[in-house]
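What follows is one structure encoded as structure tokens, with my remarks underneath.
Only a single protein chain was left out; the remaining protein chains are all shown in position.
Right, subunit A next:
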């Protein structure tokens, strides 16, 4: 059975991925997680171990630092949906992406993730190249997941211009996903 904890709001850490974690005091005027985001992260829709106590709900949105712009011109990648290979890959294809990117933090052992994944792909495909989707397996890329404050999975973070603009935890249905994605693109 899944723990009956409150919807978890990820807490974002600043700092480059290679350094030891440290706290950043860089507040941004970004929207706080919406009530919608909280209410959809219901018990049955996300994976969390039952042996854990609920984490406190923190609301600040500290965005990750940008890395330096690439020295070389990059060949434009047409993949709309891809698996993140490592932190450099994440920097290049997510943070430095010209498109808005949805980052799908998931795990092999997570049932709801297997439901959300295809739905998200479908919602992204509908946008015909206006938004990209980066998939991050949290066991393969634990540091990255921890850095973005991922707690329960699935967690989806929307990034635009290297900044986090929105997120949600747990499963959403097709209509909810479509409106989420539209909002991220700015329609």
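We adopt the following convention: contacts are C-beta pairs under 8 Å (C-beta built on N, C-alpha and C of every residue); 3 or more make two chains touch, one makes a residue touch a chain; residues count from 1.
What we mean here is this: contacts and distances are computed from a predicted model.
One chain of this complex is left out of the view, and of "Fanconi anemia group G protein isoform X3", "CDAN1-interacting nuclease 1", "Fibroblast growth factor (acidic) intracellular binding protein a" or "Thioredoxin-disulfide reductase", the protein name its UniProt record gives is "Thioredoxin-disulfide reductase".
Residue-wise, the contact with the chain that is not shown comes from A:146, picked out of A:115, A:146 or A:165. By the touch rule set out above, subunit A reaches the unshown chain at residues 20-21, 47-49, 51-52, 55-56, 107-110, 138-139, 142, 146, 150-151, 153.
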